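Just one protein chain is left out here, and the rest sit where they should.
And then subunit A:
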Amino acid sequence: MKHTLSVLVENRPGALSRITGLFSGRGFNIESLAVAATLDPTLSHLTLVTTGDDFIIEQIIKQLNRLVDVYKVVDVSEGEYVSREMALVKVRAEDETRAEVLRMCDIFRCKVVDVSPKTYTVEVTGPQSKIQAVIELLKPLGIKEIARTGTIAMVREKKTV
């Protein structure tokens, strides 16, 4: 099962490699990882996607909590959450396909962020499934390069009327 973990960690040198080292040292896999500072510059927020059964996920969470620099770990995928990823896709766009690329962008509400005589560079954001769908559809047109951010995620606020 895929799990998305949200980790708050002290913004200190070595903290990130301690976390990734924990995964590699125990043979756990990291599928995606995104890190940036929070409003509090002394803390970083890290979203980590990994897979494993309940037993492994429990171990991962406990092991993360054990690290001296880790402030908080939440398995956001336990409940309702929103997640986003962004990708930049440089796709071949020559005479006959240029319009086709733009049409796709329109359907998926992507943005063209760079144009050259032979390519468009497209920005896509959304849940991972949407990024995947866009990539699959652009593939036949000829993708030259992709850069993806990895997932970021947040627990949904409880809604009461």
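Here is the rule we go by: a contact is a pair of C-beta atoms (placed from the backbone, for glycine too) under 8 Å apart; a residue touches a chain by one contact, two chains touch by 3 or more; residues count from 1.
In this section, contacts and distances are computed from a predicted model.
Asker: Between "Acetolactate synthase", "HypC/HybG/HupF family hydrogenase formation chaperone", "Branched-chain amino acid transport system permease protein" or "Cytochrome c", which matches the UniProt record of the unshown chain?
Answerer: Its UniProt record gives the name "Acetolactate synthase".
Asker: Among A:T51, A:N65 or A:S129, which residue is in touch with the absent chain?
Answerer: Checking each option in A:T51, A:N65 or A:S129, the one touching the absent chain turns out to be A:N65.
Asker: For subunit A, which residues touch the unseen chain?
Answerer: Output for subunit A: 9-10, 13-14, 17-18, 21, 25, 55, 58-59, 62-63, 65-66, 68-71.
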